[in-house]
Structure formats: C-alpha cells, structure tokens
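Here the complex is missing one protein chain, while the rest keep their positions.
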Amino acid sequence: MDDRSSSPWRWPREWGIDVTLNASITPDLVTQHGLRPEEYEGIVERLGREPSIVELGIYSVMWSEHCAYKHSRPVLRGLPTTGERVLVGPGENAGVIDIGGGLAIAFKMESHNHPSAVEPYQGAATGVGGILRDIFTMGARPVAMLDNLRFGEPSDPAMQHLVEGVVEGIAGYGNCVGVPTVAGDVMFDPGHAGNILVNVMCVGVMRSEDLALGQAQGPGNAVLCFGSATGCDGIHGATFASEELSEQALERRGAVQVGDPFMGKRILEATLELIRRGLVAGIQDMGAAGLTCSTCEMAGRAGTGIEIDLDRVPQRAEGMSAYEIMLSESQERMLAVVEPPKIEAALEVCERWECGGVVIGEVTDTGQMVVRHHGATVADIPAEHLTGAAPVYHPEDAPPAAPRPLGETPRIRRSEVNATLLRLLASPTIASKRWAWRRYDHMVQTGAAVRPGEGDAAVIRLRGRDGGPDRFIAVTSDGNHRAVARDARIGGQLAVCEAARNLVCVGAEPLGVTNCLNFGSPERPEVFGAFRRCVGGMAEACRALGVPVTGGNVSFYNEADGIAIPPTPMIGMLGLIEDAAHITRMAWREVGDVICMLGPLPEGLGGSELLKMTAGPDLPGTAPLGTIAPFDLEGEVRLQSLTLRAIREGLIRSAHDVSEGGLAVTLAECCLGGLGARIDAAPGDDLAVALFGELPPRVVVSVRAEDAPRLCAMAEAEGVDCAEIGEVTGGGLSLAGCEEIAIDALRAAHETRPWEGLA
Amino acid sequence: MGSHFEAEVTVMPKPEVADPQGQAIEQALARLALSGTEGVRASHVRVGKVVHLELEAADRASAERALEALADRVLANPNIESFSCSIRDPK
Amino acid sequence: MGSHFEAEVTVMPKPEVADPQGQAIEQALARLALSGTEGVRASHVRVGKVVHLELEAADRASAERALEALADRVLANPNIESFSCSIRDPK
Partner (left out) sequence: MKTGVIIFPGSNCDQDCLDVSERVMGWEAIPCWHRDALPPGLDLVILPGGFSHGDYLRAGAIAARAPVMADVARFAQAGGPVLGICNGFQILCEAGLLPGALRINRDLIFHCEDVWLRVERRDTRFTSACPERIQMPIAHREGNYYADRETLARLEGQGLVLFRYEENPNGSVNDIAGIMSEAGNVCGMMPHPERASEDVLGCTDGRSVFESLALATGVGN
C-alpha cells in the first residue's frame, strides 16, 4: 500500500548512496527520502532549482510525519487549546500553565516507540533524555517524569527482554539525572506485541518570568551549540519514527543512539543557569532531526534566518559529510541564541558545567536557513518553507471495525467471586507495578507527597520559596486502549475523563492536558477514521471538563506485519492542589468509616479485564469482542466536580476511581493500606457486571459515618448517584456476602510479577 | 568427561556508537593532576567489559563454538557492542 | 613531541570479593538452552572492565609509569579490584 515500504531507502552512506555534494537527485533518491513526487516538485518550484543532497535530507526530515504532522494537523485543530492559565500552548517545545504565585508548570509527553523496539534500554533512555530537554529548554526545572508502556503478553518470549530493557533504560536515565519518575502505567496486550509503546512525560516548574522560547530572535545574534559532540548516530530518526517498523526500516537506521544522562544533567543545569541569568535570547534542544530541526524551527518561529558553519560543529566521527552532520540525532545537544555582549558569559557557564560550547553561526534577517561546510554553501532554503509550508493531507477516513456483540455475558456465581478477584489482581495489567517503579528513583528532589501506588495520581510538593508555603501539583498519565478499540470517540472521551478523575481523586483541580496519540498508519482509512473520532472525543471531553490541551505528540505508523496496533491515546494531565489538607489517597483511613460509590450503575462487560481473562484478549487485526455502553459526559463532569468539592469540604477520607478490573479490584486496592472492608450491597443485580464491570466510570470514597448523609445530600443536589455500599473494617475484604479475603492474600496476588507462574 | 578451558570475552562499544563513559573518564583524566602522569596525555578512552569464565567441553572446537554463541547472544548487545573471544588450552 | 601508545587496562574483581554480575551471568547461562552450547558448561564467571586508551608520552617508560598510576589510583579500586596493564609500541 505505502510505496515507502515497498521500496525502502537506506541510510545513505552505509548503503552506498552518494551523500557528497555532487550527488545527483534521482526520483529513486527522492522516494528513498520518503518524499512524494509532488512534494518534490513543490520544493523545486519554491527553490527555483534542484535541491542539493543536503537540502533534500533537510526537507525529508522537516516534512516527515514526525516533524510536520502532515496527516494529523487538521484533526488536532479541533482540540481546545486556550484558557486563562495557558501561558504557552501547542507549537513550542512544551505547554506551560500558570499556577499562580509567580510559578508556572511546563509539561509534555513524547513517544519513543520504534527506537525502544530496536534497542529497549537505549531507546527508552534516550526517550527520557529527549522529553527532559523539551522541559528544561523552556526554563523549567524538571520535577517529575511519568511513563506509559504497552507490551505484548508476558507469555510472549520476546517480551521479557523488552520490558526489562525499557524499564531499566528509563531508570538508568531518570535516576542519574535526578528527576523522580512518579507515575505511569503498564499494560500487556497482544495488539502491542509487534510494536511496543514507550511514552514518557515530563513536568517542570519555573518562575513565570524565566519562560524561554525556542525562537531565533535578533539578527546579528550568535548561534551557540553546547552539549555532546555530533556523531553518525540516529541519522534520519524522525523519518524512522514516521514509517512502519520493518526489517528494512531497522537495517537502514544509522548507529543506535546512546543516552548520556551525565551530559543530560550537565546541559540541564547549564541551560537553566543560562536562562535564569538572562544570557540567552532563545534556546532549543536538538531532538528529532537534530541540528536541522532546531535551526529551522527557531528561525521559523521568529521569522528570521539563520546561518551556520558546520566546520565549527564539534564532531565525534572523522570525515562526516554535511548531510550527516545536519541529520545526526546524537543526544544531549542544545542550541542557543545569544546576544554578542553575552557570549563570553554564556560560554563560561558551559565551561563550568563541562558541556562544551561553541558559536556555530548567526541569526540573519534574510529568512533563509543557510548552511556552510568546507567553505561551500550546502543549503540555502527559506526557513518558513520548511516549517510552515509542509504539505497537509486529508487522508481517507473509514469507520473503524465495530466490536462483535458479546452474545451471552459471562455469569459469575457468588462462590466464584473471590477466586475471580484474586486472579484479576494478579493479572499483569492490573497487578502492582512495583517491579517497575521501585527501580525508578521516585523520591529524589524530596517532592513525592503521594507516591506510586498510594493514590490515583502522583502529588508533587514544590518547595515554598523565600519563606512562602509549599505548593502542590498532581500529575497523571493514562490511556485504556481497550475502550478506544471498541468506540474511538467514547474511548477518547473516557481517556481524558480518566486522567481528570485521577487528579480529582487526589484532591487536585485539572488544569491542562498533554497527550501522545499512538496509532497505525494514517494512510489506512480505518486507522485514520479511529484517529479522527478519538481526537474528536478527546476534544469534547476537554471542553466539557474545561481543560485545555497545551501540547502533545502524534506517533503514527505503529504497525507490525501490516497490522496496526489498537488505537492508543495516552493522556497526561496536570492538576493543582490549593491546600495540603486536600491531598487524598486511596487507602482506607479508619475502621467504621462508610464506603460510598459515586456515579452510575455499571453496565456491561465490553472492554473489561474480566472479559479479557475469560474470553481472551483482543487479537491483532480482528474486531474486538463486546461493545461498551454509551457514556454520559455531562454526568461524568458532575461526578468529578462533586468529588472535588467534597474533598475540599473535608468530607472525603479516601478516594479511588473504578478502572481496570472494576469495583472489586478498586475496593481491593483500597484495602492494601492495611484496613479491610465489608461490602454489603453489590450495585445492580448481575454479580459479574456489578463487581467487575468497568464502565461507566465511578469513584469509591470513604467518609466518616456521621458525614455520609451530607455526602449523599450533596450528591443528590448535583445529580450524582451516591450509594452507601459498605464499611471499613479491621479485617479483610468481604464482597456481597462472600467469604472474607485476608489482606495478605490480596497483597500477595497484587504483587504478582508479570513472569511469575510462567515457565 | 570433557576438558576444561579458560575463556575470555572482551566486549567493547562499537566504534560508531557513542561511549559516554569513556568520554567522561577522558575528561576527568585530563583534569586530574596525578603524580606519575606528568607530561602524558590520555585520549580516545573507550570502556568495555571483560568476562572471564571456565568452560567444560568435549573438545576445543565445541568450547569455541559455545563461547561464540554466549558472547553473541548473552554477553554483548549486538546493537551497540562488538566482542572478541579467546580461549586457552586445558592445563 | 612525544610518541603515541595504545594502552589497555583490565580491571577484575578480586577473587575473594563476590561478583554479582558474574553470578547472574552464570545462572542465566545455566538456564538458557542456547543452540551451539549443547554439552558445554560454563562456570567461574567473573565480570570486569577493560579500558582502552591512547597515551601521548615522551617514551615508553613514561607511558608505562603513567598507565600504572592511572590504573592504580583511578581506574581500579584496590579494596575490591585488581588490574593489569598492557601497552603497545607506537606504530
């Protein structure tokens, strides 16, 4: 279908393609660069001549899906992006939200799927390095990392190596740099086996006045690069991310990029010092497409030009061509624009942090991006043509495959409830992810007020400055693709709502959204159809909840053997907790407290983990089994505002939302703190649906017995269902007349690691 | 009963792959003023690992084959590392 | 102007110090049924480091002295590790 996969291009030098200046541009070479003939014609027309090989390389990465959002831009325009607190919306390196008191939060999510599939440790590590740079580039000090991982089933022999490598890579980089990895999720599904997902999110804090932008302001200013030397690694990474994972794609990649967290830490400190001391007029990291992307984007955003001399760029390999230097994705490099009188001070900062620092060019007023090498001009392109004029496509759109109706729903007898719960608790997607997060330093920076496993979102303490009080933010990232696979629009709504609900459950008000949309090839109508519907659903939910989207990332071409992954939007969200007293965790607090379920009665089992356990997982390339119930978005908004209000009024002692595994799993997780629960009433009359149905979303809270009537009254006034379902006890968990399960038994099941019990 | 071979595998980062560890050590060495190193400059530092092991095998050929397999599939990461094997005859 | 020597330092855990990496590899090897390793048993696995570097020195003697100093005082920790140095003549 896709001509790029049938006639792949190869990493030019390795595959004998001439990347010197006298190379002639053949139609094959154009195709090998992932450019369509009509795109190439546009380039020739605009330049008024044939491009040089360097220019062709530059166009190919700048117009790759990864950099140019060719297929997604029109759809993403539907997302709400403005709000009172939005200081920086989409388009910059990260979104920025004002949290008052002179502070702002930068946050952003990114994918590193394909590199992690090839080399899990380094792929994940460099993903962390990249998202960290996006945050500190804005002038914000990273205070939290989150990771969302999707793998194939643990029984798949290839998976253990991938999981191990990815988790170790995230730990290796994040721990060393000293940014706590505080939340995330891990799910296992055959649909992701051939194309695993590694999404990472970073959150940083800054004084609002330190906000730095990636703009090449002021003609005559110097262009400074610092950090690691440039080598022949990761050439064409952006293009690599923009096509399907195939043998050929793997072969033609340049050398694997290796992360250097020690350099990452040094450029972090140097960058923040440069910004704090007002030494830079603009700054940007070199991420995807390296020097090319950072120079073009900075010039493009400022409407200026930029001229650089590649002979001055520190190089790790000997005899690199201009093409290779421009397209290298060597890690840990930064580009800054500095006014001439400040150059010396800026270079001193770089020296102090031992991260190089050389002036490689200057900002011009020509609007051209000019590259020189060995005295010759090897590229001379209008910067705006690269950034603003990338082609936009409106792919064909078909409705995604409808789920197969379930027929008869599985029934669960009372005598089977406990065993079912324990099996679910031990299933890889639901079981504790301690095996991952205990390898992440989640406490460095002494900010982890709510740690992994303690609440629905992580709560980060921001130290009070100048004698002021501490501030608290909450962060979460989530995405249940099983719902999206069944109904892309509702799935998109649910994903946004779940993230917001997680924030609300720890006592935070949601302020802003970032996201990473992982899909197959947009050139497949049903994939694009799911993408468009999913983003539409996300936009509806964001509007209903009043949270703007400040940034994100689209990762297309997540496919293996010609089959797309299930549509997997990951939603990252930032919330603010005004008062430390509002911080709420999931564990029960005191014997005798009343347990209430807020929200509607459960409906159906489509998409549930119970169904996955009994009927098997969704299989790649087949329509999923079981529909999901319609979703009342307005009702969800009321549920969340009620929950937050009740927390703020001091009514709520613990809160946890119902997600994977349904009510029974939620209740069990609330018991892991050490207190038990006796649940008298299972809502509804079908035990399976009542205890293990996951939708519609609900929240389980506990309140003092004397407060229960007040909560119910509040709920009634807001039009939210509130049911008293039981009571906190000093024993184990007993569900609707079933035998009590000891907390140790719940814990043992929940602490099952993905490979336990497998040969 | 087979014989007993001493084997060694050296694993180094491939030349085209960055070696952050080697680079950091090189920078540190340049700054250190160690007595005994005056006037000597170190460069091109690369750090790898070396694995010593003993193999019990029927003969040298099968020991060599096994060592190669171990190095290739367990001890080195072919994405970023290359390796060399050596084996000593039984004493 | 001095000459240019290629040098190598191998650092190994001392025999009396436990080597968790070596142990892990040994266990992994015993568990894995790698094709090509049938009938071969690996034991006494120890993992060390190898540092390759180039030295610019007036002569071989001063290069050797410097290498020894680097290895003894920086590259190896005498509490737990022993090392050996080797140096090649300039080409």
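Order of writing sets the chain letters: A, B and C. Residues in each chain are counted from 1.
Here is the rule we use: a residue touches a chain if its C-beta (ideal position, glycine included) is under 8 Å from a C-beta of that chain, and two chains touch if they have at least 3 such contacts.
Keep in mind the model is a prediction, meaning the values are calculated, not measured.
Listed by label, the shown chains that the missing chain touches in the whole complex are A, B, C. The omitted chain makes contact with just one of the residues A:R316, A:R461, A:H481 or A:K612: A:R461. Only one of A:S64, A:T81, A:N148 or A:Q445 touches the chain withheld from this view, namely A:Q445. Within the entire complex, the positions of subunit A that touch the omitted partner chain are 168, 171, 175-178, 260-262, 265-266, 269, 353-354, 437-446, 448-449, 451, 461, 463-464, 470, 580.
Counting the whole complex, the residues of subunit C in touch with the unshown chain are 16-18, 20-21, 24, 49, 73-75, 77, 79-80. For subunit B, the list of residues touching the undisplayed chain reads 20-21, 24-25, 28, 32, 47.
Simple rule for what comes next: only the chains that are shown with their structure count from here on.
Multi-chain contact residues of subunit C (touching two or more other chains) are absent. Shown for subunit A are the residues in touch with two or more other chains, of which there are none. Chain contact summary for the complex, subunit C toward subunit B: residues 2, 10, 12, 22, 25-26, 28-29, 32, 34-37, 39-58, 62-63, 65-66, 68-70, 73-74.
On subunit A, the positions that touch subunit B within their shared complex are 118-119, 121-122, 228, 231-233, 255-263, 316-317, 330-331, 354. On subunit B, the positions that touch subunit A within their shared complex are 13-14, 16-20, 23-24, 27, 77, 79-80.
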